[in-house]
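Left out: one protein chain. Kept in place: all the others.
Just so it is clear, A, B and C label the chains in written order, and each chain counts residues from 1 on its own.
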């Protein structure tokens, strides 16, 4: 597969934006400017961006809580996302749902998730089912974690998708931990992808920190799914480089494990490749980072100046009209 | 493995009792003497009896609705079971639960099931977990169907059992149908046992109409589990030889499929083997059948004369004291 | 497990394929049974709206555990009448996904009792979605409910209160063939997730005139005065309506005039109609099949005791199942369900207050 320069440039932008936005969120949280908790994205950039960029504009995603990059890549603006984190009226949930939760916009093909993991997975399957019934050449892309993989619903959804041969691709973001629980305390086998065989589905293990691998494999699976060849389960191995959420100092993670993954940061790896391909140099890099900081400044300013939700409308919209 | 004559004689008795009791239930239903619906056991005798006889007295089972033979083999008497089907005070549920539902007795190591399939499976897993924690050399045997295998809970339970390496054995009774739905409309792959690999568990496909195969394989798995080697998933292939329940004429089952399975009746196969081994002749067979009819007559008489539940105690026992 | 011994032998046979064009009717009148009225609404709407589809366990080839969907598979094919694996939770989630992508799925729970298996996706995802980010979830779950059929603890449940309590769902519970059709049509066109409770005991035991076409659509949220009266209000819904009507007939012979309000919709509740009848008769009895504590009856009593307090001449009485699973033995089941006799007894006590 070819990676066009344009694609790589886009990917670079979205991944760097994700990283910088995430860092900004961290700062804002510490400044008390965010509401509630905060999940770091660090380590998941290549997965969320690499997979999301494998889709066409009419495809849909059901992201999880470490897929900020996918929201960006699908066209959700930093201003709206920042509003969401600040609980403002201008966020996709208008201050009703928390951080990336309920951060959906069907016009962008994004389904907002609920906390209850992995409730988005059958929703992705249902969307794919609709595409098949309506003979639309569209694909649904679902994300879930190693933790979520132990919930029964995953089994129902994989079985359903494979039974009806639906155009859906499952991305497992195996970041070694579910909150404080290492995968060895969640399952006996090392690879979640190995379960795919039981459903007659192809299961692939990918280096989740390698944008190229994630993108290429997802793209292939997406196009096979689009062509009627049914679903696939892609397990992207990565490492959650921060605590489960911002309050968590992850004292339970061995220092060596983090040290081992540090040099494999998805952005470092990606940028190294770009430089090798002569697509990136210090000037470009600085330009990009500066531009992104400006954009995030603007998003922050937008959100900070955005109106709070209107409590007199508290009970409105519980039902659609 | 050796099959002692005593074991084979027992097995013969339980399987014939199951068949005859089932036939009697059919008759009683048509006479309007039973309450509610009725599930036929025909085709499942070798599985329920063969697997249950692989256990020791301290082991436990969580049967499903086609495991009448396992109830017998664990020591539940025909009189109690007949009472249960007639909704009498003398049944294990005292007229509160329907047919084999809620037909439990912990002193016999039998857990009564609920309709909600496969809710018994994690209960078996929990019992096995208790055995492991208490260092008791006991095993839990769980039964579920091809239909039940699509419920998410099965995945959670298999993962849990394998993670903690618990002494539990799962028997899948794949009788080709879940109600009217053939397995090809439930799953893409032919073998449910193939899913075991994804959990690092051994998965075996067995001829469920062959008592010898069921018993031997279960026994081995049970003893391995008892020895600390963890769980196993045994898929017993059979055919449901009647409708889902008595009202169902199963017009949706191809005649040829039934014709194909008819000569493979588990009782015919078993008795043929017994005759080959010179353990059975016509005289013995007639004696057995006559004895069983008498026992069932007695059970029926007992149940018919048994008291109805007392409606003044309707709300008693909702809580244990 | 399942059975449908309540299907009378005559109707168990397949409906002749030639009756295809009008599969709702098991005979030739437009007087339909409750079950036929539901089927008619499904068929009518699926013909009108190509986005409609039905899915569930055994709803296709077999025509459903109660033969309610019989004929739909033949008419609409396996893509719009889907025999699913046993996966209630995925089924609900998939319905939500289908609804997002412009379809109008109807999920049949084989029995209302099994709706607890799909609970999480109903109450957490579908119910809250529009409030949270504005995407409507137009699906319907059909839930065959209620007892009286010797189904025991897992084929007789009335779980509506869980869904009335959970924010974001509409909940309906028709008691007559006309309302069954009229409310199902409304549910099918509603942009919100609707839980449609239907009563197995009524399937073939009651018939009534059922309008055709666009006639007879019953708006969600509107109760109906099933009988006007002055001395006492009985507020009820679902199968017990018919017991209440019988009791009212008997009381009429004793010159007592009973008003019966059939709620039909449980969420939103028709608060106006509830308060109006309470204000009118000043004596209220609430009857339902579901367990007493925190049931819908509790909510109605609370509404009245808050908003029609001055008008009350007597305590508000509730008749419901005690807080036990529905028992199996006929003698126990009968003791546990509200029926004409119990209504009469309670009514007389209330009238004498």
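One rule holds in what follows: contacts are C-beta pairs under 8 Å (C-beta built on N, C-alpha and C of every residue); 3 or more make two chains touch, one makes a residue touch a chain.
Only a predicted model underlies this, so the values are computations on that prediction, with no experimental measurement involved.
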item	value
Touching the absent chain when the full complex is considered, from B:38, B:124, B:141 or B:280	B:124
Residue of B:104, B:203 or B:230 touching the missing chain in the full complex	B:104
Candidate in contact with the missing chain, chosen from A:11, A:25 or A:38	A:38
Identified contact with the non-displayed chain, of A:97, A:173 or A:235	A:97
For chain C, the residues touching the chain missing from this view	113, 116-117, 119-120, 123-124, 128, 131-132, 153-154, 161-162, 164-168, 267, 269, 290-291, 293-299, 301-302, 304-307, 309-310, 312, 314-318, 322-325
Interface with the unshown chain - residue positions in chain A	35-39, 65, 87-88, 93, 95-99, 101-102, 114-117, 147-148, 150-152, 178-181, 185-187, 244-247, 249, 251-252, 308-309, 311, 314-315, 318
Touching residues (missing chain, whole complex) on chain B	60, 92-94, 96-97, 101-106, 111-112, 114-116, 119-131, 133-134, 140, 152-153, 156-157, 159-160, 163, 317-321
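One rule holds in what follows: only the chains that are shown with their structure count from here on.
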item	value
Contact graph of the chains (line, ring, star, complete, other)	complete
Centroid comparison with chain B (C-alpha atoms), farthest chain	A
Inter-chain centre distance, chain A versus chain B - centres from mean C-alpha coordinates, in Å	45
Chain B-chain C separation of Cα centroids, rounded to whole Å	35
Distance between chain centroids, defined by C-alpha means - chain A, chain C (Å)	41
Chain C: positions in contact with at least two other chains	85, 87, 89-90
Sequence positions of chain B contacting 2 or more other chains	150-152, 185-187
